[in-house]
Each structure stands twice: as structure tokens, then as C-alpha cells.
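The other protein chains are all here in position, but one chain of the complex has been omitted.
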Amino acid sequence: MNRLRSWVDGVDIRRFRFWVQLASFFILVYGGYFYINLGNSLPTFSCGFNGDGKGGICYLLPLQHQMHISWDALLGWRGIALGTGFLTFLAWLFVLNKAWCGYVCPFGTIQDWMTKLRQLFGIRYSNYSLETFNKLKNVKYLLLILLLVIPFAMANPVPGTGHLPDDLATPFCKICPARMVMPAFTGDFSQWTVDFSTGTAMVMTSLGMLVLGIFLVGAFFNKRFFCFFCPMSALHALFANIAFLKLKKTGEKCTRCGDCYRVCDMQIKAIADDVESKVIVKDDCMLCLKCVAACPEEGALKATFLGIPIYESTEAGFFKRMDKKRKEAE
Amino acid sequence: MSTEVSDIRARNRQTQQAMEAAAVLARIQTEFPDNPAGMRYFYDLFQKTYCEQSAPHGKPVIGTTCVQIPEELIYALDAVPVRLCNGTYAFDQAGAEFMPTKSCSLVKATLGFLNQELPAHLQGMRQVINATTCDQKTKAGQIIEQMGYEVHHLEVPRSKDSEQARDYWRHSVAQTARFLEQATHRKLTRRGLRTAIGKVARAQQAFRRLHALRREKPSVVYGKDVFLITNGYFFDDIDRWTEALEALNQELEERIQKGINAAPKRAPRILFTGSPPVFPNLKLPLVIEQAGGVIVADETCSSNRMLYDAVGVDEWFLYDMVDAVADRHLKPCTCPIFSSNIDRQRRLLELARSFEVDGVVYQAFAGCQVYEIEQQSVTAALTEAGVPSLYVETDYSPDDLGQLTTRVEAFLESLRSRRRRKRQ
Partner (left out) sequence: MRPTRVVAGRRARLLALSWFGAIGALFIPQFGTAEPAWFSDAPPSAEWAKRVRSSHGGAVERSRAGLYTKRLWYREGPTPESAVYSPDYGTLSYDLLVVDPTGEPVTPTSFQVAEGTGITFEMPEEGFYNAYLVTRRVDGEILEARVLKAEVLKHSCGEGHDRQFTESRMPFHVAHQVPIEIVRERLEGEDFHTRLASGDTLNFQVLHQGKPAAGATVAMTSGTGWTRSVTADTDGRASFQQIRDYYPDWNLFNKRKSQSFLVTAHVDVAEAGTHEGKRYSAVRYSATYPGTYYPPPRDYQSYLYGLIVMLAALALTAGGIFLYRLKSTKPSRERFDESA
């Protein structure tokens, strides 16, 4: 048992993650061709605009649809549909918590591949300054609120004011770059257009293409560029501390050497500086566990599932991985 | 003063250093029973370097004056970093020429040492990197320059938690890399830095293994030996040093298996912190261990702080490796020059806990203001955690040896009786 544990703790998490991500990508982007259907409440960007290939649907799409609900319908069957959809989402989320982002999300995986591409060219990554970071991280909450409020406001117009245009339905999907990127992987570029049918549609789809352009450059230079703004991440964050999979920190063992912060794709400074919190899944965290792999202190960081440690930082594991990575770089 | 007279004085000092060194080495070896065979390498290393003529490194030598100078960069350019911090009383006295009387012995000794003909292993050293840490070291930089060395002033921020400090420090380190490129007429390469990081990581791994072995109860190795080993890291060939330490670790593990311990079972376990013991000034550690204590852990820049924290690289390119090296030399550093010493307190408490120490000995060199200032807050934190501590203000002079011994013996006795009370 101890040998198994030390083997697991010494594991090369990047490689493990690469294969899990690849498998998840395949299931969520091409699984539909093999009749894999994980439902439409997935807490990850398995884009519903991807045609037959999709192996399940990102919960944000049905959520926006379902939020198009009038007050009185809330108590009817549509309210029940909204509720069951949300409970299904929660059930999925509770299993993997934010590891949905770090290990499953195909859109996140694409960004990791773009990072690999950048590394092939040996180009330096970009970072936000701490102040910019602290401002930008709130964008995802704003997007989450908007994607809930806009459809709801469409279904419940305030008397005396005009109706919101129909083309504002699923407002987030309109500006989400995954809508263009994910279907492209099954050869469908039909989303790469500007819709001139109405003013609203024109503005929203133009915004979408604008965001796509920014994304393609941003994700090349900035690790996990989009994830800072992802409203799914914001939705996860509301439940991140009560899900089954957790990232825990033993503050006393931390020397604040900052190695975890260095390797964090999401620039989470608290992972190094916070020595008070026991559970340290911050709102931007994607539970990729790179920090655990980069921590040289025995048991300072660990991932637990229902309280059982599954991956723990060890000195031996740290040096083994660093050595391996160094040799790989030869 | 004629050159002849100064030559004679310099030669005298070197002789004095050799004598001081020989005396300390003798105490280390003869007054403790059953030293591990693996220590032989280190005893010989100091014997050769301090008392005889050691072989030159055969590579460009870059002098450094602080743990915060990234040795990885120096190794990356195929040069050898040698830490110049000196522990010789004779040089302390000689250095008084440059600094006010009430200055830190270590800084004075370093200046005294540099102001004479260099020993064989430092032959040809032209460049010194001096970190602008405490006031005395900062000012020493210019004095070293006046002695004819080419000095690079590595600018260190006085606060380490902010992102500005990190940014500033990364720039400083990048500048140092540029300086080293000029000094060595080489270009910093990915392969070079990668290899250097690997080399230092291997040395650190060996050190950490030794560090972990010191948790053993009863103690398997004396602190005086550990200080000697880590002092050797200042100037020894890093690969040889690492191999010797790995061999020693192996031996110590065997000794644990066989139940051979260094200190007696009941010896009070001491955590040593404060101003760094630098050979041959192992005065306080030797007093502690000769009085029956055993130093099981330390928090000093000549040992733990120098070798413990490791470089974590994410992308193995110069842009990330240089930053990673920079981060490792700033963020985890517990040097008292920084505006906040919370990390130092935390580390002391954690070491006290995980090494099950009975008490802490805090050494402050007279004139080392930063350690003197921090004494209060550190003692308060230790007291709050229920860890007894002894604050010792001393210097390189042997004059206070008697008084020190009395104080240390009393402290150790109080620890023993405290332990007895606890057991009852």
C-alpha cells in the first residue's frame, strides 16, 4: 500500500493529465459518432454547437434556454426541468469538482495544446500583473450573472419597457469562442460567420468572432487564457469547497517557496501565500494538480477525494519529476 | 606601511587562520567519539583548504557574499561560485580597518580575508558578486571594489512579498546573468543552465536527505559535522561534495539500522538559528554540543537557508529557468533583512515541531542589527508556542568562551529539567 502510494505520489502528473485530457477530448468531441451521450448538464465546455460528434452538452447552453422561463412557469414542469437539470449538473460537478476544467474540458485542452505549440517555438508566456489579474477574474462572475439574467428578463419583460430582442437568447454562447472552435474539430465552420438577420444578431455574432480572434492570440501567449473569463468556472466556484474532490494545504509545512505559484497556469498566488486555508480550491483553480507536483514539501499540498488522499506532494516525487523534465528538455 | 611589513602581517594572518582552523578541526574530531567515516572527506577538505595548499579549481572563480546570489547562473556559465563569507578571527581583526568597531564579525572577516593574497583555490578570482542585503554587506561592496576586484552589486529588494519586489528582483537577477556573461566571456545557454539547476538540485537532494536524517531520535549526526559539511559547499567542487554527502547519508542510514547514535539519548535537541556559523567560527555550536546538547536542525544562511528550498521550473527555456532561479532565491528566503519575518518565525516553529526540539539557540553577531532586532519577535513567537530559547550575542573573539559555556550549560540543564517535569 505504501509502495503504491509513493508510486502515485511520484507520478509524472503532466503525462497522466495529457492522456486523460486526450481521452476526454475524444469522448466529448467525437464520442457522439460512437453514440456516447453524457447528457446535457455537463460542467464542462462540451459545446452543444458541435454537431453529431459531441458526446454531451455544456450545461450553460440548456441553462440559458431553461432560464428563459416566466415567473409562473417556475412552479410548473419547466421549473422542474430547470431544477433537475441543475441537480444533474451538481451531481457531475461534485465528482470531479474543478478537475472538470483541468482534466476534462476540451476547450481547456485545446488551450493547453496551444501552450505546447508556443513552447515549440520557445516563445515566452505572458502574465497579467497582479492588479490586472484581480480585476479580470471578476469578469467571469459578470458573465455568469448576465447569462442567467438576460434570458430570464426576456421571458419576464418589465411592463412598460420593450421586449428584449429574441437574438439575445443564449447570450453567452453567442460570444463564447468555443462555439466556433469546438465544431471546427468536426469540420463544421458554420459558426464562423456574422449573422446579419437582425441588428442584435449582427452585434452578438460580430462580438463572437471578435472574441475568437482575441482568443486565438491570447491562448497562444497566455496559459489558459479563456479560463480567467469562463462563467462555467464561476459557477463551479460556488460549489468548489463542498465537492468531493478537494485540494488541501497544510500551511505549517509550507515554506512559501512559491514553486506552486510559479507553475500555476491560472496565476493563483494564494496557493503559495495562503497558509491559513485548509481547502485551497480558489475560484480560478482548475485542479490540474501541477502545484502538488511542483511542491517539494512532504504533504504540504494534497488532493483528496471524500477525505481520502489520492495525490500528495513529496520531496522524492518533486526531485524525480524535476529531474525527468530536465532530462526530457535535453 | 611598507609593503614588506604588510606582507609579513598578511602571512601572519594566514598562519593564524591555519592555526584557528586546525584547532577547531581537532576539537571537532577528537572531542567527539565515533565520528562517521564519511566525515573524513570533509575533515580532509577543510584541513587541505585552510591549513595546507589546496588545488585551484581550474575554472573561472566568481566570489559571492550571500546565499541570495544564484549559484545556478554561475555554474551555468561553467564558472565556480565561491562564497567568501569568512569565519576567521584573525581576518575579523584585520577587517576592522574598513568597518566601524561595532560591526558584524562576518563582514569584517570577509573584508580582512579579501585584503590579502588569495589562497590557492581562489587564484585568479577577479569578480565578486555582492548582494545589497543588510547595510554592512551593501557598504562592503564598494570597499571590495576599492581592493581592486570587479564587483557586481546584485540589488536585493528589502521586501519580498509584493509583485513589484519579485519583478525588481527578476530584473536584478537578469542583470547578474548579463554581468556573468561578460565576466566569463561565455553565453548563457539553455543546456548550461539546465545542467546547473540539475547539479544544484542533486546537491540539495543530498542535503535534504541529511536534513531528514537529523529528525531521527536519538540523533545520528552532530550539528558541528553538519555545519562543516554545509560550509564545505561554500567552496568545494559541487559534484565531489554531493557524492561525499551521499556516501555519508548512506552510512548514517546504516548506522540508524544498527542503532548507532551520535549524541546520547537524553541529549537536549537544539534548533540553531541567527547569525551563520562559518568555519572556523563554530564556537557556539561546539559549546552547545560539548555541553551535552545536540543541534538537530538549523535555520541559518550557512546551512539550511542555503540548501533547502529548490528551484521549480515550468518551462525549460531560459525565460522561465532564469525566473525560476530568481524566485527560489527570493521568495522562500528567511533572511532578517526583509520587512517581514513571518516566514522565518513560521519556519522556526515548524522545524521546532517536526524535529521535536527541546530548545532554540539564537546567535546574533554583535553588530548584526537585523538579527538583533528580530530577536524580540522571534523569541515572543517561540515562547507563545512553548519553545524555550536562548539568545546569545557574540562575535568571533574567543574571549567570551567561558561565559558562553556557563550560559549554554545552564540553558541545557533547564531543558533537561523541563523535560523531566513534562514526563512526570
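We call the chains A and B, going by the order they appear; numbering starts again at 1 in every chain.
Just so we're on the same page, contacts are C-beta pairs under 8 Å (C-beta built on N, C-alpha and C of every residue); 3 or more make two chains touch, one makes a residue touch a chain.
Computed from a predicted structure; not experimentally measured.
Shown chains touched by the hidden chain across the complete assembly: A. Between the chain not shown and the residues A:His65, A:Lys140 or A:Arg321, the one that touches is A:His65.
Of A:Ile214, A:Ile242 or A:Leu306, it is A:Ile214 that touches the chain left out of the display.
Shown as candidates are A:Arg78, A:Lys269 or A:Arg326; the residue that touches the absent chain is A:Arg78. Per the touch definition above, the residue from A:Ser6, A:Asn156 or A:Ser206 contacting the chain not shown is A:Ser206. Interface residues of chain A with the unshown chain, by the touch rule above, are 32, 35, 37, 39-40, 51-52, 57, 62, 65, 76-78, 81, 124, 126, 166, 189-190, 192-198, 201, 205-206, 209-214, 216-218, 221.
Please note the rule applied: only the chains that are shown with their structure count from here on.
For this pair, chain A with chain B, the centres built from the Cα atoms lie 45 Å apart. The residues of chain B lying in touch with chain A in their complex are 161, 163, 190-191, 194, 197-198, 201, 205, 208, 212, 308-317, 319-320, 323-324, 327-328, 331-332, 343, 346-347, 349-350, 353.
Every residue of chain A that touches chain B in the complex is listed here, in rising order: 119, 122, 124-125, 129-130, 252-253, 255-260, 262-263, 272-273, 275, 290, 294, 296, 315, 318-319, 322-323, 325-326, 328-330.
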